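A single protein chain has been omitted from the complex, and every remaining protein chain is retained in its original position.
Moving on to chain A:
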Amino acid sequence: MISKEYIIMDSQGIHARPAASLIKLTKNYKSTFDLKKDDKTIRLNSMLNILSMGIKGGETIAVLIDGEDEVVAAEAIDTFFTELGKMIKN
């Protein structure tokens, strides 16, 4: 399993648009994706769940990737957050 931490550098946080693209991205891989903020973890397949986390700009989140293609999947997640103008912490 791979764990990645990100600081959300968008002042609006993770809103509908990035949440939808994030879900679309995870569908390309066999691995499972979980998103963790503070002590709450959700499966990265539901817009409702992502949005209900209420992730705001400047907050730190972790993405946990598990599965046979986790290495390439983690790279894709990295690219996703970088491309959205977000800064990689670890």
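Note that contacts are C-beta pairs under 8 Å (C-beta built on N, C-alpha and C of every residue); 3 or more make two chains touch, one makes a residue touch a chain; residues count from 1.
To be clear about the criterion, contacts and distances are computed from a predicted model.
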Undepicted complex member, UniProt protein name, chosen from "Malonate transporter, MadL subunit", "Phosphoenolpyruvate-protein phosphotransferase", "histidine kinase" or "Alkaline phosphatase D family protein": "Phosphoenolpyruvate-protein phosphotransferase"
Chain A, residues in touch with the chain not shown (by the definition above): 9-13, 15-17, 19-20, 23, 43, 45-49, 51-52, 54, 56-58
